[in-house]
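The other protein chains are all here in position, but one chain of the complex has been omitted.
Entry: subunit A
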Amino acid sequence: MSFSRADRSLVGQWWWTVDRWMLAAVVALLFLGAILVLAASPAVATRIGMDNFALAQRHFMMLPLAALAILGGSMLSPRQVRRAGVVLFLMFLTLTFLTLFIGAEIKGATRWIALGPFSLQPSEFLKPCFAIFAAWMFALQKTNPGVPGNLISVLVFLVVIGILLKQPDLGMTAVVTATWAAQFFIAGLPIFWVLLLVGLGIAGLVGAYFMLPHVTERVDQFFNPESGDTYQIDRALEAFQNGGLYGTGPGEGSVKLVLPDAHADFVFAVAGEEFGLVVCLLLVVLFAFIVLRALARLLGEHNHFIILAATGLVTSFGLQAIINMASSLHLMPTKGMTLPFISYGGSSIVAIGLGIGFLLALTRRRFPGSVEA
């Protein structure tokens, strides 16, 4: 597919201005994710009493939607990104709020809203959209001195994490907080406040350790493997070792037979066992490439909103990938978090697609002046 540079159609313009390297990396991730879901999910589906390929089928039904979200999102102009982001933010904030009342309870948390055969996790969409909203507020503070953007951002942030903690969804809270803090930091938050926020963050984590029993348990396990059941992480590490350089071959692994979340939280271990170190390193490189390339491009960017919004989107994407991989490798306590595009994730893959779509939109090459965000 190619278009003339003179092509002024929407698609033509998109093709010539979008960051095609990043797009290629995203497509590669989607492709690898599809293969890994095929490898890991049947064992899990069988174990939880579903049809062999039921999970894989759902994933493949979501893939076109995710592609659509990526394409659709990336075709928007920065201003459209801002508007879409803010509208969707308000919509999904409402939906997330509603989960507290009408949510389906799964594994002790009410994060999902049932939509026929599917369930939707509004907070997944809330995550990229809130990054857009917060970026807009931080940018407003700078461009329109009359608007108390920072204050609004802080207040809305508190509302968002209030709802997330009520669900409860600790992982999402952590990612949203880290993303928002990164944006605030890039927006030029004075060092005093940075230190204060870091302090609060640490206090929050320590508080979670002491207040929430399951957090205590996981952290204790990490620092002192003898203290508890390290079954999952032991199996995950064995899987990597078992896989070696080139892996046991697709479908030949055994870790997916024993790990409950082989298709989601521990998909990286399945990749390590069946496809080996080479493919795992390729995954790391792809994630690193997307994150670092996006950040590098922002160094040439002069628009506050674009810098902050893209920072937020890429941070939440990169952080989620790092947390997932580091957990599987026993670099940090295990935290239920999916590997973007690689894990089976139902509706979340569409949400991540939307975020990446927005990121691609914001990193498109523009003629100076075309930005009016």
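Operating definition for what follows: a residue touches a chain if its C-beta (ideal position, glycine included) is under 8 Å from a C-beta of that chain, and two chains touch if they have at least 3 such contacts; residues count from 1.
One rule holds for everything that comes next: contacts and distances are computed from a predicted model.
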| item | value |
| --- | --- |
| From "NAD(P)H-dependent oxidoreductase subunit E", "ABC transporter permease", "Cell division protein FtsI (Penicillin-binding protein 3)" or "Nitrite reductase", the hidden chain's UniProt protein name | "Cell division protein FtsI (Penicillin-binding protein 3)" |
| Touch with the omitted chain, as defined above, among A:L120, A:L140 or A:A187 | A:A187 |
| Contact residue for the chain not shown (choose from A:L95, A:I132, A:A264 or A:I322) | A:I322 |
| Contact set of subunit A toward the excluded chain (per top definition) | 2-5, 16, 47, 142-143, 182, 185-188, 225-226, 230, 233-235, 237-238, 240-245, 272, 276-277, 280-281, 284-285, 287-288, 291-292, 295-296, 298-300, 302, 304, 307-308, 311, 315, 318, 322, 325-326, 329-331, 365, 367-369, 371 |
